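Note that this complex is displayed minus one protein chain, with the remaining chains in position.
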């Protein structure tokens, strides 16, 4: 936790995809309070035309590099979310060449009881975490 | 926002998939309060057997045309949700030939702070939206 879904258009190499995932994880760790080893990411590549994104009237030009990041988590504050959006845009551009205009991020929240990280235990409730 | 995931079985042409996405977006705009350009859709095609759906005892016959639409959004009312379900069923049948018995829709809600539509900004908080 967080559990992060990265949806992206086909065309990047495995190394490029890994770099995107690593960069996202760096942001989770640095500004989203993810502890060491707290990494849960699912990358899904989509054919052209399967990610359809407009601009909400904000004037962004979207390209084939459009990247949708959905973060399932519990407990982060508004300021942590804002910091994550900012750092994701900044670092994904600097490290991976993803245009900030092509980055959409959405957070979904749940609670402590909603997570099992292994062994069928609810680690937040059992005192393991 | 809304961010809409459309999960569907393989076998449709790109044009058919696009028509489904366009029809879903028309409903988002007409009865779900999506402003102009507010479009965020991810279509995922699945091999036969990867979408497994029964009928909750409601007596629906499900077919290979089964379509699962998951809508991540904030702020819609119960009546807006009900209107969206109804219009999705009606229009996806009329325009795309999807049987209303094959349509499952689920909504997940978050808050203003949970969205960044580009540039690493939280547009609902920053006053951009």
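First chain written, first letter: the chains are A and B, and each begins at residue 1.
One rule holds in what follows: a residue touches a chain if its C-beta (ideal position, glycine included) is under 8 Å from a C-beta of that chain, and two chains touch if they have at least 3 such contacts.
In this text the structure is predicted, and so the values were computed from the model without any measurement.
J.: So that we can see where the missing chain sits, which residues of subunit B does it touch?
T.: Against the missing chain, subunit B presents residues 7, 44, 46, 49-58, 60, 68, 70, 78, 81-82, 85-90, 100-109.
J.: Determine and list the subunit A residues touching the chain excluded from the picture.
T.: Subunit A touches the missing chain through residues 1, 3, 14, 17-18, 21, 25, 35-45, 72, 108, 110, 113-123, 125, 128-129.
In the analysis below, only the chains that are shown with their structure count from here on.
J.: Just how far, in Å, is the C-alpha centre of subunit B from the one of subunit A?
T.: Inter-chain centre distance comes to 21 Å.
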